[in-house]
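The structure appears right after this line, and notes come after that.
One chain of protein is taken out of this complex; the other chains stay put.
By letter and in written order, the chains are A and B; residue numbering begins at 1 in each of them.
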Amino acid sequence: MRRGLNRRECLAALLLPMAPAFAQDAGKAPPRVAIVDWGLTTSVLSLGITPAGIAEIDLYRRWADDFPISPDIQDVGLRTEPNLEVLASLKPDLILTTPFSENVRPLLERIAPTRSYATYTPDGHPLARSAQVLREIARELHAEARAQAVIVQAEATFTAARASLAGRKIPPLLLAGFMDGRHTRIYGADSLFGNVLDRLGLRNAWNKPTNFWGFSLVGIHELAPYAEAGLLAIAPIPPEAPLNASGEGLWRSLSFVRAGRVGTLPTTWAFGDVSTAERFARSLTKTLLDKESLRAG
Amino acid sequence: MQANSASRSVVLAAGLAALAVTWAIVRLNSQLPLHLWTQAWLHPSLEDAQQLLFHYSALPRLVTAVLCGAALGLAGTIFQHVLRNPLASPTTLGVEAGAQLALVIATIWAPFLLGVGREFVAVAGALGVTALIFAVSSARGFSSLTLILAGLVMSLFCGSLVVALKLLNQEYISSLYIWGAGSLAQQDWSAVTYLLPRLLGCAFAAALLARPLVVLTLSDESASALGVSLRWLRIAALFIAVLLTAFVTSAVGIIGFIGLAAPQIARLSGARRFQERLVVAPLMGAGLLVLVDQAAQASSGSFSDFLPTGAVTALLGAPLLLWLLPQLKSSSNDLAPGFIAPATAYRPGILFPLLMTGLVAVTLASILLGRSTQGWSIADGEMLAALAEWRVPRTSVALLGGAMLGMAGVLLQRLTRNPVASPEVLGIGTGVAIGILLSMVISTAPGRGLQLAMSSAGAFTVLAFLLWRGIKSRSAPDQMLLTGIALSAFLDAIIVSFIALGDPRAAQLLAWLAGSTYRADATTAWMTLAIAAPLLLAPPFFSRTLDILPLGEETARELGVDLRLARLAIMGLTAFLTAASVLAIGPLTFAGLVGPHLARAIGLRRAFEQLIGAALIGAILMILADWLGRIVIFPFQLPAGLVAALIGVPYLIWHLTRRGR
């Protein structure tokens, strides 16, 4: 699953030596922090801060982000049920969590002050929310300048991408996460990915209602009406997905498939934060620019 | 009259199938006008999305529904006939559990296998588990009870493994949730071409066996006397039914209830003879599944997410089963008591101190011995003071929960005279799960208070329903079991649908469903003690009645036991014990199945002794499970209920095979 050094990693490697400078703004040492959510983990790592403990390290690296993770960081177990004894032994100054672990919060509070941050709220602007969450976390961790830098850099990426895509005839896009041979998630306007499309001036083809997380789980047949769209499949793509299948079927007959308006995107954590969105914007732009066929005819 | 009722059932089944197909045609017609059908069927125009959908999606979906429904109806008929149990279904022999386990393992460790063929992985898993069940049952001559028990226990084991793997690999398996909910959505004819020859082959084999199978209507002894080799007949028939189910399951996922309901409806509509049911039940199954699938499609337009057909069958099937219940003949005769005979050694005088010592030992181990980031450690002094805060509440809650489950199991097994009755069949656990699910829907940040309130409300709603049905059915214990089973299936369907939608919050629900002591703190531990203490003291007062109940209704009545009152009181107590334990340690109540069995096996025969013994064993099992769950894959943790099942099942299997020699 490793994709070798990508731009994000290079960037992180470049920035790493500078991290202490950012982290120590206002001259205070950053508090020891433990995190039980992957989106928030990405946020803290993007601030150049090494947390004391995070959850499910191996899977985080495979599925969410590939920030270099120092061996000093302790794995605290499952996100749903972090190991309390381990958390307590880390003696953190602060624990970061999300509202979905609200029922565990009383337990976490007994170990250290616990802050809960919601990127997903019913108003459906996860990108804007995650920038705000990043700032709030940075305030707790005394890394506000670094947070500002991360956000500014993301904004710059969005602006540059928007400019490079402007004027090209790009069709409305379906952002798909294939589940198996017959079902896929489609990310709507209120998902993190949908927000990024907006920022890049692209149109999201999916106009049907989505769930709390901004996606909709549908059968392949639901894609038939979107004749004029292009489809981008976000990795990982299961081996039996129609994308990989040969032979006759509805998928092969869909007009955007026949026209070749199908592309793939590298693994990106759908419930990530600002830097996840930035990474998504980069890979999206690259794919759209590289692949001629994706542009509307 | 017999011919009349048979033809009536055929007419009824044909009518149902016709109704289903008519509805399908009407719906298809609204999507694509009738005159374009031939063209769309033979040479769909690539420019017309509706024709493409008709050709590649709607039509194969309809045919798949017909095939799957018929296959499940046929499989269910064979299962119920061969196992002589009206509640037997593909689930009984662990077909789905095996397929699911194989798929989970392949998804995580060998994803290339899925590219080769998801179907083959699923069929291999199903057949593997069934083979194991057969191997275990062979020791006891393939008796129905052994097969059912082995199937139940193996399903539990596979199910627990699946949940454990899912918990540890959340991201890998979201696709399997869809499979678990059974979706009939199609995008080509591959499912049809896969299913058709295989199902036809099985149906042909079933037809060949139809005549010898009729003999199984008789008891084992009479059938043997007629010169039928029961062993091979049973194996062959079950193998066909397993294959049928495995093919369907591998193609479209788990479709519940059709295999259970179709043969039942066939029977109730007048198909009294086995051969009649072999024809009528598949017709019913096909009709039912097409109807349900059309309903699912019609309604999913109005939701943001799709409705998996398998979940809808369970949603509609459960009320159907509840309605059918009063008409079902009692099945407890098939499950006469005495699955595990007591050991000859009989010394409660020694056993109780032994069990108490065991309890103290595991309690101490659970509190003192553990792993930290520095490795193994025995806690003392300051370290103990720090760790006790986490370990003592967990251990106490596990102890109390296990003890309550042990007693609830004894009550339930003696009340229903059913040695495989386990508290979780009451559906209280799923009631609580629904409560937790609702708390997630109501609030984006459900706190402890809200969850506790909602889960208690869930438990007591189910409790009230069980008692209401109990009073209505004049306290018939069979009805209580069946009501519980139907209720669990209904609530399960809601949970499965929610999880299938891929909502990340499902992980929370999954963790809770696995039966965790994780959330216990000092307050909950004291609360649990306050509730558990009176509940644990009550059952011994029913000892004499519990001794007599297994002797059956006539004897109990003869001896002056007020059956309605006694049963209602014991049912109520069982339900309260279960509800309290489910709230404390989650819905996996395996300790309630294994505690009573083990107590009996070591020689605690009388109700009073068995109650105390099962409570002690239940407590030991849960503490041990909680402790192992914390240390085995440190720093990760497995929920205690899950671990209890994983260590309890091998014991039961071992017991099953041992008894045969």
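General remarks:
In the analysis below, contacts are C-beta pairs under 8 Å (C-beta built on N, C-alpha and C of every residue); 3 or more make two chains touch, one makes a residue touch a chain.
FYI, contacts and distances are computed from a predicted model.
Per its UniProt record, the hidden chain corresponds to "Iron complex transport system ATP-binding protein" from the list "3-isopropylmalate dehydratase small subunit", "Iron complex transport system ATP-binding protein", "Cytochrome c biogenesis protein" or "ECF-type sigma factor". When the full complex is examined, the chain removed from view is found to touch B. When the omitted chain is restored, the residue from B:Ile548, B:Ala615 or B:Ile653 that touches it is B:Ile548.
The hidden chain makes contact, of the residues B:Gly349, B:Gly381 or B:Gly560, with B:Gly560. Although one chain is not shown, part of subunit B still touches it, namely residues 336-338, 341-342, 541-542, 544-545, 547-548, 550-552, 554-555, 557-563, 566, 600, 605-606.
Going forward, only the chains that are shown with their structure count from here on.
Rounded to whole angstrom units, the spacing between the C-alpha centres of subunit A and subunit B is 37.
If you check the complex, the residues on subunit A that touch subunit B are 59, 62-63, 74-81, 83-86, 88-89, 99-107, 110, 116, 118, 120-122, 179-183, 185, 208-213, 215-222, 224-225, 227, 238-240, 242, 244, 247-251, 253-255, 258, 271.
For subunit B in complex with subunit A, the touching residues are 44, 46-47, 49, 52-53, 55-58, 111-112, 114-115, 118, 167-171, 174-175, 178-179, 183, 185-190, 303-306, 370, 372-373, 386-387, 389-391, 444-448, 451, 500-505, 507-508, 510-511, 516, 518-519, 521, 630, 634-637, 639.
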